[in-house]
Every structure is written in structure tokens, then in C-alpha cells.
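Note sheet for the following structure.
With one protein chain removed, the remaining protein chains of the complex are shown where they sit.
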């Protein structure tokens, strides 16, 4: 499987202030991608920025994938200046993907801000393989930070909107809503967003006895498991503390394997 | 006088293989520019390339200037990807300009390849202040490397075309033609192009007793005379060898002040 | 014309002068998905220690202008796991293996080298005497590296030299006033080659939190930013010692690799730039061949140290 692709940019839209959606056309990439995986984008041909930028795969089409990203620094700023018709070098798909085990009547997604990015693909996959539309908690700072609502609606999901300033949906945090949800039968939670949110989602899931998978982030250099830059302390095998590579053992982790106490508040 | 300008790119054309003309709109810059001066272009907003790129001013309009450049490395490659409507940070005008002393019935220009760049502005100026169209030797590797011929024709110049491969005009070097030219009365030669050509033009001028002004190049960091990176050995005051800054004492030099023996064949 | 890219390090003959820098290629498995890694002159593996190491607390990586800082802290599987689970893959692929080792004492280096030789775990050994990331930057900020002491370099090299017949490479640090001194010591100690350079010590601070961007505070700078420094050291060392120099530090292209060979490196390694382009070693091998053809060079060894200084 080839993992380096010259992709044609076939769509590039501003979807909210500072947020863009980009469609990367490449059949090979599309065919091998699964929900939860990510790509590493070469945002410049020179040495600035030096490293590629990791981005979750948002949706998987027959001939390409889309990404959803927020401009926050130099790399994403350059990315945002690229035009439809230009090409970009994409490495991927990388990392593992969301497990969708059988026998769970309830799939619950908790997305904070740009953390929504990997979920459209996941919802499509769950619908396809399990036929159950997941329930979604879509949280953000304000109305502008709630992305993909329409897509999820079209897919038939029940959506809880939450904003910190109350400008849309309920006022508060994603976890406020999560705590109030009571499901019947086995439940799986998928989450992605700011680390403090993920930690709290994990805690609530532990209390409720729910399985929780999180898409985690870390500074990455290689995206392929060789540099050992992106690790998090985890306990994946019995009695064995390890440094798990977010790019290889992750980015999707059962939140119970992460040693949260050792991560601190980065 | 302000020397840092955000310029609007109002024209950007491929004029020959790997050669482009770019018009930089900015009134302030235009008003203060003289033929022979140059600008330093910020070709990237990041650190790669790190330094600005020097380019001669090709023509001076009422609200801007044009440059004519050849893509040869990373910086000019990036430059060539900019589009009309984009902005670019331009420092200038920098350096001295071509002297056009009175009392010379003959102005002769010897341009090699992209070395033609500073001459359209010079011809316009000579026509304006002296009313005499200069005679021009336009030399290049082949037909594709002869630039601005039409412009010079429109300005009423007598033109000698010379190509190394004979694909246009006379076959040979600019200096072959220069040697055959006999003028009556005082003559000034202006030249720009590859260093070996300039050296030979200088030699011929010495033989013929002609005054010769060359536009010289050197690796530049600051373009403003502070780094002392762009120097050439020269003897500008009596009995005093000095390192003349191409960006400040130049780029236009009376070729007799340059210590050619000490320059070597870089 | 036939171009020979073959070079040798000690008695080891390599089909071309291109390897990868320790710590940027794991144990070869991952990038084997990108190209046939047996095409490399050699695979240099991540530093091995006697026991597995967890490495430093993250964040371990910061991007910098034209480079990066890392403070991995020698996370590795340890020699046992390497021999059992990583080596078979490399052998199956028919790779020439340079095993990079790190110890906290002479004895550990000796033990690592002995075990590697006994169990066929390496075709050459590279002693990492220059890792900047294994000391606690807070308590002992002088981070003394073995490679900063010519005397120690000789002792360490000699000790390992005495117990192994494997070609022995000593990897030195740029964090010195004059790198020719430890290089000479390595030669005297019996090294077959020196690797020039490991990373430069560096640091970055998040001005909003006022915390260092690396949890370990200090890290090692690599990438094209350091290339001019590495090249100068390669030039210095190759004029000083008689053993081959393996050059590394910011190599991103065949042209960069050629600069190092012309400056005097017999072999080169690609490090951080692999993270941008895993195929770069292949591009370099091809580029070296093309250059030799264009410049009428039938043997790459003729290029080594051919810099023309007026």
C-alpha cells in the first residue's frame, strides 16, 4: 500500500470563522482509509514549516477524503491559502481506527470544537455496519464553533447542541450533557476535543460503566512510529507501563489504557 | 522617504521560458525610483527563503515599477507562483542610478541575457533628458533569451541582436559586435549581464577610450549597506583601495574603479 | 559508464554510502512499507540500551525554524527484545545493520557490544557517546557528555574495541569547541569511523505559559537549520583523522549529501528529513548516481574530500 500521495484539492471552503473543509482527491488514499485515521499534510515545499501537519480524516469518499481544520498557527495558515486545483502531498492513511464492536445498542459521540473532525466518517460507518444512528453531543465555545450539525442531521442522528456562552443549544459543557444521558443496554462513547474535556468524558464513562474511545493528539514529527515523539504513558498490556505512540498505537485509544495521572495538564 | 512598501501585483506574465515580468503597483516607490536602482523583494512570509531577493527596476510608471526576472532558484520559483491581485513586500528603491552625463552624442547599451532588465527604464530616461535613442546590443544564448526587443524598437533604438547559437541575429557574443562598432564623438557604454561579459565590455571600452557604466551583482543580505556582504574591491578615491558595497556605492559602477584582477572568476 | 557507489567502513563493505540516522528510522519496520530498505547502504537502528527505556516525559518534540528539537530520552525496547523481535525482520530483509548503542558506563557499552556480536545482532556498532537527552536538565544543567571529553572518548572506544571485531563507529557531539579532539581520540581508541554529528543542544519556551515547550526543558536540534554547522565539522574532522567520517545533520537531498561527501564524509545519514519524506534516502542514492554520471566519476570514493579550497 502506497502511503505518499499527490492529492488534488477539489474543494476548499470556509465553514466557520477560521475553520475550513478541504477535499483531497486520491482514490488510493480513499480506498485504504478508515474512520479515526489521519493524514500528514506537507503544507510547504520549503523548510518552513519543517514538519508535516496531522489532520483527522473527516469523510471518506470513493475518490478522496475530506479534512476539517482550524487555523491556529503558521502551518494551518499556509494550508488555508491553497486553492482548488492545486496539489498537496499527503501521507496516509495513518494510525488505527475507531473500533465498532457488535452488540452495542447505543453509540454516543462527544465532540468538542474542532474535535468533531473524525466523526462524520465514523457516523457513516456505524450506520453502514450497525444500522444505528449514533447520538451526538456537539459542543463548542459558541454557535460558530458547532460544526457538521447539518451533516449529522442528514444522517439521522439525535443531536445535543451545547455552547459555553449559550449562543446555541444548551449552555455549558459537553460533559454537563453527558452526565444527564441515561442509556439502556451497553453503550460505547467516542470522543474527541480538548484534553480536559476528554479526561472528564473518560471519568464519566468510568462511573457509568461505559466503554470510551478517544481520538488523542500529540506533537508529531513522523506520524509513522519511528521518532517516538508523540507518546503518551499507557498501560496496554498487563502490568506493563509503556509509552504508546499516538500515531501508531493510536490516535484512537480505549481511555482506560491511558495513565491520565501521568499526563498532567498540557 | 519610506522604503518599505506593500505592493499590489497588477501584472505577472511569462515573457520567455523561465522569464517573467511583474508590475508592482505603488506610487511612492515609483516616484522615488531612477533607472539602475533595484528593489529587494520578500518572496515568502516565513523563514524560507530567509533573505529578500534583489531585482533591478525594469521600467518606472506613474504608479508603480516593473521587474523582469529569470527563475533560477528557490526564491524566484516562489516569486513566479504569485498571482495578480496578491501583495508583496518590496524594499526600495535601493542603490545608485545610471549617470547620464551631458555632451555625449552616443549612448550604447550592451545587455546579456537577463542583464537587459535595468535598460528599458534607462532608455526612456535618456530619450527624455537627452533626446537621443541609445544603440543597443541585445545578446543571449538563443532566440528565447533576447528580451525587450519590441520595447526598444518602439522607443526608436537601433538594435543589434546576437545569439550564441545564431538562432536570431548575428551568431556570437555581445562583445564580438561591440568590437566592430565605431562611433564618432564621445561615447558612453552601459552594460549588464554575466560577469565575464561585463569584464570584456570593460576591456573593449578601455581600448576605445569609452566611458563604461556597469550594473553589477553580488550576494546581498541587507541591500542597505549595513551587512557589508555585497562588496567588491574598488579604487574609488585616489590611492585608496576599498571594498565598495554593490548595494550602496553601486549597483552602477564606472568600470574603471573596479579592481577586476582581484575579483577572480566567481 | 558504470558508477560504483560502494564504500567501506573498516572491513565492512557497503553497496552505497547512504544510511539513516539513529533514532529516525526505528528498527526499519515502518519505513519498509515505503521502500525496499535493503537498498540502503546500511540501516542504523535506534539506540539500544541493556534494559528497555521509557524515555522522557512528553512533550518531546518542538518544531523550530527549518528544524526541530527532540528530547526523546532514548526510549527503546532494550537489547533482548531487539534481538528477539526486531532483528529477524532486518535479517530477513537482508539489511546491513549498524546497531547504535548507549550505556551509562563503560561496562554497559562493552556488554551491549559483546552480546550484539555474539548473537549476530549487528554488522557494525555505533557507540552513541553524545545523546543530549538522558540527563536531567534541571538538576545538572551541564549535561556532561562522554563525547565532550577526548580522554573519555578514547577510554570508552578502546574498551569496546578490545572486545569486538565488528566495525566500530563512534558518534560525536557538536557541543564542543573543537570536534577534531574527540575525533582523534576515537581514532586512537581504535574506532573504524566517526559519526559527525549528533544534535546541538537547544531550547524553546512558550511565552504564554512561560514553560519550556519540551517537558525536559532542553533538547537536541536537528534538521536543515544545523546543516552548515555539521558540514563544517565534517570538513574539520575529515582533514584530521584517517578513518572514514559518516556525515549527518540536516541532509535533505542528493545535493546536501554531495556537500558532505565533497567536504570529506565517506558516508552520510539522513535523519529528521525522513519525517517529511520517507523516500529521501532512495532519492539521494539515485541523485548520487546521476551526479557521478554527469560529472564523469566512476567511483564515488573519488568524490570524497574533493572540495577545492583556493
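Per-chain numbering from 1; labels A, B and C assigned in written order.
What we mean here is this: a residue touches a chain if its C-beta (ideal position, glycine included) is under 8 Å from a C-beta of that chain, and two chains touch if they have at least 3 such contacts.
Small disclaimer: the values here were computed from a predicted structure and weren't measured.
Chemist: I'd like to know which visible chains would be in contact with the absent chain if the whole complex were considered.
Modeler: A, B, C
Chemist: Of the residues B:71, B:155, B:221 or B:257, which one touches the chain left out of the display?
Modeler: Checking the options B:71, B:155, B:221 or B:257, the one contacting the hidden chain is B:221.
Chemist: Among C:30, C:126 or C:259, which residue is in contact with the omitted chain in the full complex?
Modeler: Checking each option in C:30, C:126 or C:259, the one touching the absent chain turns out to be C:259.
Chemist: Would you mind spotting which of C:30, C:192 or C:236 touches the chain that isn't drawn?
Modeler: Reading the full complex, the residue touching the unseen chain is C:236.
Chemist: Touch as defined at the start, partner being the missing chain; which of A:47, A:69, A:119 or A:190 qualifies?
Modeler: Once the missing chain is taken into account, the touching residue is A:47.
Chemist: In the complete complex, the non-displayed chain touches which residues of chain B?
Modeler: 1, 3-4, 42, 47-52, 91, 218-233, 241-243, 248, 262, 266
Chemist: Footprint of the hidden chain on chain C, which residues?
Modeler: Against the missing chain, chain C presents residues 64-67, 69, 138, 141-142, 148, 175-178, 180, 200-205, 207, 209-212, 215, 217-219, 221, 223-229, 231-232, 235-236, 239, 250, 255, 258-259, 262-263, 291, 306-310.
Chemist: State which residues belonging to chain A touch the missing partner chain.
Modeler: Output for chain A: 47-48.
Rule of thumb we're sticking to: only the chains that are shown with their structure count from here on.
Chemist: Comparing A-C against B-C, which pair counts more contacting C-beta pairs?
Modeler: Answer by contact count: A-C.
Chemist: Counting in whole Å, what is the centre-to-centre distance of chain A and chain B, each centre being its mean C-alpha position?
Modeler: 54
Chemist: How big is the gap, in whole Å, between where the Cα atoms of chain A centre and where those of chain C centre?
Modeler: A distance of 36 Å separates the two centres.
Chemist: Residues of chain B that contact two or more other chains, please.
Modeler: If we look for residues of chain B contacting two or more partner chains, we find 47-48.
Chemist: Quick check: what residues of chain C touch more than one other chain, meaning two or more?
Modeler: 65-66 - these are the residues of chain C that touch more than one other chain.
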